[in-house]
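Here the complex is missing a single protein chain, while all its other protein chains stay put.
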Amino acid sequence: MTPLNRNQMAWRVAHDIPDGSYVNLGVGMPLAVVNFMPDDRDIVFHSENGLLGMRDLKPGEEPDSELVNAGKRPVRMLPGGAFFHHADSFLMIRGGHLDFAVLGAYEVAENGDLANWRLLDSKSAPAVGGAMDLVYGAKKVLVICEHNSKDGSPKIVKEAKLPLTGRECVSKIFTDHAVIERTGDGMVVREMIEGLTFDELQDRTGAKLRLANDWKPLITPDLPVEERPSRKKQVGEI
Amino acid sequence: MTPLNRNQMAWRVAHDIPDGSYVNLGVGMPLAVVNFMPDDRDIVFHSENGLLGMRDLKPGEEPDSELVNAGKRPVRMLPGGAFFHHADSFLMIRGGHLDFAVLGAYEVAENGDLANWRLLDSKSAPAVGGAMDLVYGAKKVLVICEHNSKDGSPKIVKEAKLPLTGRECVSKIFTDHAVIERTGDGMVVREMIEGLTFDELQDRTGAKLRLANDWKPLITPDLPVEERPSRKKQVGEI
Amino acid sequence: MIDKRRQTADEAVADIKDGSTVLIGGFGMTGEPRELCSALAARKVRGLTIVTNNAGSGEFGIGLLMKQGCVDKIVCSFPRVPGSVVFEELYEAGKLELEMVPQGTIAERVRAGAAGVPAFFTRTSWGTPLAEGKEVRTFDGKEYVMERAIRGDVALVKAYKGDRWGNLVYAKSMRNFNPVMAMGADLTIAQVSEIVELGELDPEHVITPGIFVNRVVQLEALNA
Partner (left out) sequence: MIDKRRQTADEAVADIKDGSTVLIGGFGMTGEPRELCSALAARKVRGLTIVTNNAGSGEFGIGLLMKQGCVDKIVCSFPRVPGSVVFEELYEAGKLELEMVPQGTIAERVRAGAAGVPAFFTRTSWGTPLAEGKEVRTFDGKEYVMERAIRGDVALVKAYKGDRWGNLVYAKSMRNFNPVMAMGADLTIAQVSEIVELGELDPEHVITPGIFVNRVVQLEALNA
């Protein structure tokens, strides 16, 4: 059993987003999703700092300090893109105009509660950004996160203990182990990585899961994660 | 004693507006104010349909059906003008960004209440337009109206009987007889036309007036009103 | 591929249902999406509530929608303009419900609906008959009226140029209510004078980003 790496998780999320969608990617792991969109889909990426139709720079492309995404990293614009100010940008988010938000998580509860902005033991200042806007604004909230924390504790829990970002807002969770959908009838496992049994998955999960009758193996291409020069992790990168 | 004509009233209002002001002109008589602005003043006219920096067409200038003012009449733009949509236009009005609104009136009460959108005996539909936005939004509301209705009844009254546009909102009234300012201490006559006594003016007025110590004669140039082909008066032209 | 282009006004409005709330851009005849209104009128839909600034001139566009009996209720600020004969006849005959709303309050209520704001407070209309029955609340010593958001099932708008992603730009004062209405509905249909290639509209100059627009149809040329 080999859990997915970050790129494979991003790839899996990318392949869940249908052609023609308007999508916001949260800072951190979600930002990688843009790199794995299937070529045959027109997806319009929204960045809360006022961009629609952005993409990551191509290798070797010159960065422009005036053209950055919500993670403050340089991007480029596709033909058909548009710039707008923050009030209009959050009108889009809060008014239900985005099809998907992809967010990281510290905890997702069985009822869909999400906590992803503040740890309890943190002595330093909190930082919420646009997460609380996105959780209620986007039509569907997709979460991308490791199935378990480094200490092995589950991120999908019975009840969230951390300060919430939003209540009952998560639609689907993409982890390195599984794809799990929140339904009217609880958390349903749609896909699991090969070599993992449902009981093993349940053991690693705080919330009660149910295996879909038509569940599938969670298979992605090999997508090695490049070593990047280490840098101080930004708050909000989950 | 010769009351001012409409052009002279508009001229007098125009000369009350200082250089650098942002001004909205209501539909009807107020629209004439734009024609009499002193040349040495930069005044930016706002039109609620989304224009800043408009002027009336010059004689012979070709009208453009896509470039009209709030009265739906063709205008031109000055260098430095801008277009914007209705929500932004009324943000400007309601957020206190305009220095002056010039409005017509059916009645102005002693306490500054204004009625200018609906007659009581009207069988047809009311029409409010942007008047209720302007009365509370502009820093100062200037009223331009005849001193008396055709039947001789005063337009400046003790208490308004018609449905209000706004309460305690009028700053100054420019009639064909006088310039009257609303102060913390009641209605004060600043200017009167020559040949009219204060008692005569008070007789033609429903509200209690007080003559300013430093009152002046109300003098304007000769500004004959051109005969225009008569047309059905628009609702809201007061 | 995202392609929001439609061939005709008829095709663009084909699935609008009876009883819909329809936001309509324009200010008088300037920027009125006349052909979309006419195509909708031709379908003889029934029971519409329309939200717009004026109540149409003549028997085309908004006037035709009313003439054809499509409209039960109109929400507007200034129904009567020269030529608003259809409105006047229906209104005086009691066949059309009118909700009179100050012009800025229409704009702000529609923007609120677009922005996920269910209600807001405004000074406009305080102390007047148009505030009757509305909640009044005092903030910092001044009274304000609570207004509810308006959300459309459909918006019909007119723009100058558009592209297949639904990005729109306007020409001069035709902008007026169009970008506001375009944001405010579940299904936004734009008629434009010209559909241009994707990328021809400068991203700095797009006024209505395509995220708000579902269908774009090219009609007459501007000023034709």
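In order of appearance the chains are A, B and C, and numbering begins at 1 in each one.
Methods note: a residue touches a chain if its C-beta (ideal position, glycine included) is under 8 Å from a C-beta of that chain, and two chains touch if they have at least 3 such contacts.
Because the structure is a prediction, the values reported are computed rather than measured.
Colleague: Among A:85, A:139 or A:216, choose the residue that contacts the chain missing from this document, as touch is defined above.
Modeller: Of all options in A:85, A:139 or A:216, contact with the hidden chain holds for A:85.
Colleague: Check the options A:46, A:94 or A:182 and report the residue that touches the missing chain.
Modeller: If we include the chain that is not displayed, A:94 is the one touching it.
Colleague: Which of these, B:70, B:92 or B:114, touches the one chain of the complex that we don't see?
Modeller: Of the candidates B:70, B:92 or B:114, B:92 is in touch with the missing chain.
Colleague: Could you pull out which residues of subunit C are in touch with the chain that's been left out?
Modeller: 108, 112, 115-124, 137, 139-140, 142, 144, 148, 169-172, 204-205
Colleague: If the hidden chain were put back, which residues of subunit A would touch it?
Modeller: With respect to the unshown chain, the touching residues of subunit A are 47-51, 64-69, 72, 77, 83-87, 89-90, 93-94, 118, 123-133, 136-137, 163-167, 231-232, 234-236.
Colleague: Name every residue on subunit B in touch with the hidden partner chain.
Modeller: Interface with the chain not displayed, on the subunit B side: 19-20, 22, 42, 44, 46, 52-53, 77, 79-84, 90-92, 94-98, 136-137.
In the analysis below, only the chains that are shown with their structure count from here on.
Colleague: Could you tell me which shape the graph of touching chains takes: line, ring, star, complete or other?
Modeller: Per interface graph, the chains form a line.
Colleague: Please find which chain has its CA centre nearest to the centre of all protein CA atoms in view.
Modeller: Checking distances from each chain centre to the full centroid gives C.
Colleague: If you average the Cα atoms of subunit B and of subunit C to get two centres, how far apart are those centres in Å?
Modeller: Each chain's C-alpha centroid was found; their separation is 29 Å.
Colleague: Any idea how many Å lie between the Cα centroids of subunit A and subunit C?
Modeller: One centre to the other, that is 36 Å.
Colleague: In whole angstrom, how far does the Cα centroid of subunit A sit from the Cα centroid of subunit B?
Modeller: Each chain reduced to its C-alpha mean, subunit A and subunit B end up 57 Å apart.
Colleague: Name the residues of subunit C that each touch 2 or more other chains.
Modeller: In subunit C, residues 111 touch at least two other chains, as defined above.
Colleague: Mind pulling the subunit A residues that touch 2 or more other chains?
Modeller: Residues: none.
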